[in-house]
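Missing here: one protein chain of the complex. Every other protein chain is in place.
The chains carry the letters A and B, assigned in the order they are written, with residues numbered from 1 in each.
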Amino acid sequence: MAKAIDFLTRTRGHGKLHWTDWFTYAYLLFGILLMFGPVVWLVMSSFKTDAELDRFPPRFLPYAAQTVELEGYSKPLPLYKVVSGELAGETVAQVRRIGLTSQVVRLDAPDQIVKIGLKDREPIERISIATENYTNLFSKFDFLRFFWNSTFITVVATVIMLIVNSMAAFALAKYKFSGRAAVMAMVIGVLMIPQTVVLVPLFIVTKELGMLDSLWGVIVPGAATPTGIFLLRQYMLTIPDEILDAARMDKASEWKIYWRIVLPLSAPAIAVLAILAIMWRWNDFLWPLIALSRSDNFTLQLALNSFQGEMTTQWSSLLAMTVLTLLPVALVFAFLQKYIATGIASTGGK
Amino acid sequence: MIRIVSFFMDLIDIPMRHAQRYLRGHSIAWVFLFPNLVLFGLFAFLPILLNVAYAFTGTDNIMLWDRTYVAGENFAALTACSNYLDANSCELDLFWRSVHNTLLFIVLQVGIMVGVSLVTALILNRRIRARGFFRSVFFFPVLLSPVVVALIWKWILQRNGLMNAGLEQLGLERVVWMLDRNWAFAWSVFLSVWAHMGFYTLILLAGLQAIPRDVYDAATMDAAKPFRTFYRITLPLLMPTMLVVMVLALIKGVQTFDEVYAFTGGGPGSATTLIIQYIYETGFAGAPRLFGLASAASIILALVLAALTFLQLKFTRRNADG
Partner (left out) sequence: MADLRLKNVTKSYGAVEVIKGVDLEVAHGEFCVFVGPSGCGKSTLLKMISGLESITSGDLYIGDDQVNEVAAAERGLAMVFQSYALYPHMNVRQNLSFGLENLKTPKPVIEEKINAAAKMLQIDELMDRRPRDLSGGQRQRVAIGRAVVREPRIFLFDEPLSNLDAELRVDMRSEIAQLHRQLGNTMIYVTHDQVEAMTMADKIAVLRSGLVEQYGKPLDLFNDPANIFVAGFIGSPKMNFIQGELQGNRLLLKNGESIELPEARFHLKDGAKVTLGIRPNDIAPGSDATHGLNANIKSVEQLGGDSYIYAVSDMGDNITVHRPGQVNVSVGDKLLLEVDVDTTHLFDTETGLTLRKNRTGNTSEASAQ
């Protein structure tokens, strides 16, 4: 054990722990708590029953009262352990509660009602996962519809963006044509026009193209990004021109050079951009909020936002839906966090 | 799947070969650029022009030809104030309230964000175990969608939530956070820092790691104390990265909408209504839809953002050069 502590606290340098080392590890521990804690709390809560969600103060693990089905009662009855009074030590089922007294029955005599004080009994609980929070999403809400909308938008928009941006990046990286500088300047210009400052005209252009309130209206307007062009072009510049020349000698057309040589060789950059694009699209909120109005077309984010208004009391479904919405992102993160980190660092964000 | 894509791509090859024959040399580049340029034109450059057109026309008609030219009326309305520091004295008080909110928001958010990110980056840059793991711990919330972030914290801050349980544990009174103007604003700043700090930490960490080891070794040989090393070596060498981070944070901060809107809806009252929300509600959510006013506000915002982006490019380029 001492060895384990030694191992954990050892700095990579040498010698004893300085107070700064203690501070470092305290900070990191606090970081884990602050960053993961809320998410863990959310996930835990999403497995709780409505009754447990209302409980104050809340408990970490999802508990549910243990119940029993007794003859003569239509609903399952919650079980209690009696802690004081006549029946002390026995397990009883509560039929109903009136004021400060509780009407209970013994399990072996279900028709004989006994009245005991509320303080004399303790609920028998066990950890129980309220899966109905999740199953309700599918039965009561159109969760699959929103999930499909989000997925469709994310996948199609990402694919279009990768193709369109990589073509442009290829042109800007591998050809010396007159006007290249002008095009580069244009790309930088677009960098200065984020979607947020052209919402009104974007809405109108999209409307005129007949794409308003359709998934395409979300997909197409953001399909070309300057960030994507910069990222891919930077990478393509590192591919030696000699390889392209070799392909030209091999009678490959320019299109073939693009998609059989340059595109496969840019795979690492494409992967980074794909992950970024998936994240952007999956989490996108403002533009879908403007472009989509029928709830049939809502993405998960929109659905989540609109339901939090409607279902203020229905935290159970809302929490479950939140968990399902962040799940794909969490999975992507778990498997690809290295790529994401380097990708984000290299683009400087959107 | 790959076959299908292959087939499709080979199909494109046929017209491309013809294009190649007509476009001598490097002019073929234009063919590759075409789809992108069309998208940029339709969804970036055309909108910027339209924005101007809408900002100078009035009525709630959506089609440009149905609108009447009103010259600078929209801008005049936006800027009609007897005292710019007092939103109540303005014709469009909500606009000015959102401007004030946004200014306060970015001052707090960027300040705290840069501070916290710097400390975190410095800590992650120490000789610690499992640095990759800790880096991703702080980075994780960056990936969460704004709506999810808002709901996570809303759940914690609700009346019967974890935060109030903690307060009670400490013997304090419960607070209904979301109904208090100041608390709602403060938590909005907090949540936005929580969600985005990992991103800036990452950039600062990269900046720290780019400082050559031997500079520190030299400082050690010069018997510099740790704090002195920090002020005289780390901080100056990190300054370019800090500038980039600050400007980036400003650019994004000004455009904050999603998480705060999902968190507070702009309330209570208009306590957390930021500028983008104002534009959104003026142009799309309210009735009548005041496209002209929204466009005019957008143009003001665009000018601010263009200036900031210009700064960002300048700093980034200087970084790359030096």
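As a working rule, a contact is a pair of C-beta atoms (placed from the backbone, for glycine too) under 8 Å apart; a residue touches a chain by one contact, two chains touch by 3 or more.
Note that the structure is predicted; figures quoted are calculated from it, not measured.
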Chain A residues that touch the omitted chain in the full complex: 240, 242-243, 245-253, 256, 260-261, 264-265, 267
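Heads up, the rule we're going with is that only the chains that are shown with their structure count from here on.
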Geometric centre distance via CA averages, chain B-chain A, whole Å: 19
Complex contacts: residues of chain A adjacent to chain B: 8, 10-13, 20, 24-25, 27-28, 31-32, 34-36, 38-39, 41-42, 45, 54-58, 163-165, 167-168, 170-172, 175-177, 179-180, 183, 186-194, 196-205, 207, 209, 220-224, 229, 253-256, 258-259, 279, 282-283, 285-286, 289-290, 301, 304-305, 308-309, 315, 318-319, 322, 325-326, 329-330, 332-333, 337-338, 340-341, 344-345, 348-349
Residues of chain B defined as touching chain A within the complex: 9, 12-13, 16-17, 20, 25-30, 32-33, 35-37, 39-40, 42-51, 54, 62, 64, 119-120, 123, 126-129, 132, 134-148, 151-156, 158, 160-162, 164-165, 168-169, 194, 198-199, 202-203, 206, 226, 244, 248, 252, 255, 257-258, 262, 265, 276, 279-280, 283-284, 291, 294-295, 298-299, 301-302, 305-306, 309-310, 313, 316
